[in-house]
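All protein chains but one are shown at their positions in the complex.
Showing chain A:
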Amino acid sequence: MRNPLTVLRRRLSKHRELRADGGTASQAGSILDRDSVRSAPFWLPPFLLVGLFIYGAIIWNIVLSLTNFQGLGSPDYTALDFENYVIAFFGGTPSWSELTVSPIWNSAWNTVVLMVSFSVVCLALGLVLAILVDQEIRFENTFRTIYLLPMSLSFVVTAKFWLYMYNVETGLVNLLLGSVGVGPVEIVQNPDLKLAAVAFALIWQFSGYAMIVYLAGLRAIPTSHFEAARVDGASTLRMYWRVIIPQLRTATVSALVVLTVFSLKAFDFLFSMYGGYQPGPSADILATRMVREAYANGNWAYGSAIAVILFLMALAIVTPYIYSQYKRGEL
């Protein structure tokens, strides 16, 4: 079978000379001989698909957030303005609704608190677990599996599970608190503890993931680094702090990116825990607010604006790390 592409290429570049070393002399005039073009079948389809379905969708969403799209029908792209963002930050009665819309500060703040506390604690806990598991202990694989297992559960399962754990009368958390003389404490609907309870459950679920990433990072560090530090008389703490942890930057970044995304996905968790997208003001995050605006109220454009804000927040957290990695040439 003759490949039509090859035939075409031969026709376009008629003069192909074999060099003495066996390679082909490159022809400046032939576009099709360039590496980028010759490899196009490999990079072009994913490039187009990702471009269309990810970046295309993001751009479309941004444009949508500038319209007044509400209810059924189709958005009017001729009149674009920033009204939805003004409403999002200052509240008020938008032109597309008769109802007053409250600003998003509350859910934005909750989102930041959840995202930061969850990611930081998850990373710290994951690191400690990874260092412990890395001590050539017995049953290492078993421990690794135990720590990682919660991650394989879906949010629906873990939300129902923690609803049970937080039960005031029979939940394990309150039994433990009771054994040290505290409580019983209302957790699920307690405005002071709600968000912390959600963060705690998510940390339980995902610190195992951080552990695996760190463990891979630790294993990649040559044993000689540990030995050199020991020979120089560094204590264990000092060795990890000055020698080992600085080498885990890449692992931190990749875990952080994934964890941030997971914390944005806490929507599923809240949805299952509170039986809908009304988790209450102290646990309301941008994701629940966004779905409420879009699907309960049909305020599509406003929902898109919240989605854009959420997107920018995620970028704001991830970008500095990615950039510093890039500058260090580690990405």
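Criterion: a contact is a pair of C-beta atoms (placed from the backbone, for glycine too) under 8 Å apart; a residue touches a chain by one contact, two chains touch by 3 or more; residues count from 1.
Everything below uses one rule, namely that contacts and distances are computed from a predicted model.
Looking at the choices "Carbohydrate ABC transporter substrate-binding protein", "ArnR1-like winged helix-turn-helix domain-containing protein", "High-affinity branched-chain amino acid transport protein" or "Probable chemoreceptor glutamine deamidase CheD", the name in the UniProt record of the chain not drawn here is "Carbohydrate ABC transporter substrate-binding protein". From the options A:61, A:278 or A:325, the residue with contact to the unseen chain in the full assembly is A:278. Against the chain not displayed here, chain A makes contact via residues 1, 3, 5-6, 22-24, 41-42, 45, 71-74, 97, 99-100, 163-164, 166-171, 184, 186-191, 194, 271, 273-276, 278-282, 284, 292, 295-299.
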